[in-house]
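Report on the structure given below.
Subset of chains shown; positions unchanged.
In this document, chain identifiers A and B correspond to the written order of the chains, with residue numbering beginning at 1 in each.
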Amino acid sequence: METFPKTRIEITIEAPILSRVTQTLDSFPISGYSVLPVISGRGHDGSWSIAGQISDAGRMLMIICIVDPSKAEAILQAIFPIVQGQIGIVTTSDVRVIRQDAF
Amino acid sequence: MDLAIQNLLSPMVLFFALGLAAASARSDLNVPDSVAKLLALYLLMVIGFKGGVQVALNGLTFGLIATILAGIALSFIIPVIAYGLLTKMSKLSSVDAASIAAHYGSISAVTFAAVTGSLSLLGLPYEGYMAAVAAAMETPAIFSALIIARRADGMQQGPLIPPHLLREVALNGSIVMLLGAFAIGIATGERGYTALKPFLTDLFPGFLCLFLLDMGLVAGRGLGQGRKYLSPAVVGFAVLMPFIGAALAALLARMIGLSVGGTAVFMTLAASASYIAVPAAMRLALPQANPAIALTLSLGVTFPFNLIIGIPLYIALAKTIAAP
């Protein structure tokens, strides 16, 4: 089965900043992104958990975005200034997709 | 004194203590976050709606407008005092001090719920519009603190308050729920109250207990994580600041002529510190501030202080202060 090489961008970011990141992603000609919940974690400043939280201010979310490798560099450059200064991690990895949509 | 003991033995305070104890012992007892959100929605709905119905019954009064204005003023001024105290008392960075100041200028809805719960157990009425006052006091402190932080850092680039922040803060879910339910209470008045009465009144004490259990759990875990920030100076601040806020509020309440109950509520609002609306706003506006410090103080120190000692004290003081 023919597959196509893509880049998987995984952005783990504090919830209050989500809309800034997604608005930036929206400005690129990509097919979309998915947001996954993170329920607890540990960072340099100790551990956190969503258990019992009324507000989402202290939690993290994970944005997963499959894009064409040709677009990855520009996206990373646009996201970098947002994530910098906030709590977050951005990783990229190589994946293959089975449908050659307009990623 | 008697009031204090009675408060200590109220189910509300004891469920909070249970949560605190469970979290300290690292029990896995927990309230799912969606349940906590439901409880918060319920409390805001009840407080807002009941307040609105009261306003529908009593009409728009001088007191309403005066107290809202007084509340806004307090929310602006308290951060200035808080920032001054913090930079004098502690070694916190100016941005951390500004962030904490914003928390103390704003209010805590569950502290509001707790004082109204205590008042209704004591049979003391309070002005219905205090729900609107609570909503009005939530946000000014944020902008006040941003101005302080800007000055301190000598930063001049960019707008003082980014426009999207203004919208995000003003349309914060808890403010919209509180004010919306308040407006609906005004619009439907007695008729609406009758329709919703069992829902509004019968469930309230039980849901408040569950909510305080949850707050105890969250506060306990927060203290476990944030203990390292609790220098004597900042703990002193977190206990002193409620008194300053309450004192200013008492003064204004007296001038406006609020009832005993209304005075106690206003003092409690001023004495309480936010841990819902403000933390999110600070991540957007002052990302360099360490969120854990403000949260540990506001939720781990000031909230329990107000719940256990503050509220019965403010009620007792209100009795001597309020216009007869």
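As a convention for this text, a residue touches a chain if its C-beta (ideal position, glycine included) is under 8 Å from a C-beta of that chain, and two chains touch if they have at least 3 such contacts.
Remember, predicted model here, so these are calculated numbers, not experimental data.
Enquirer: Work out the full complex's chain counts from this file and present them as a formula in the displayed labels.
Expert: A x3, B x3
Everything below uses one rule, namely that only the chains that are shown with their structure count from here on.
Enquirer: Using CA atom averages as chain centres, what separation in Å is found between subunit A and subunit B?
Expert: About 34 Å separates the centre of subunit A from that of subunit B.
Enquirer: For subunit B, which residues count as touching subunit A in their complex?
Expert: The touching residues are 30-33, 36-37, 39-40, 214, 217-218, 221, 225-226, 275-277, 279-280, 283-284, 287-288, 290-292, 295.
Enquirer: Flag every residue of subunit A that touches subunit B in the complex, lowest number first.
Expert: Interface residues on the subunit A side: 14, 16-17, 45-58, 85-86.
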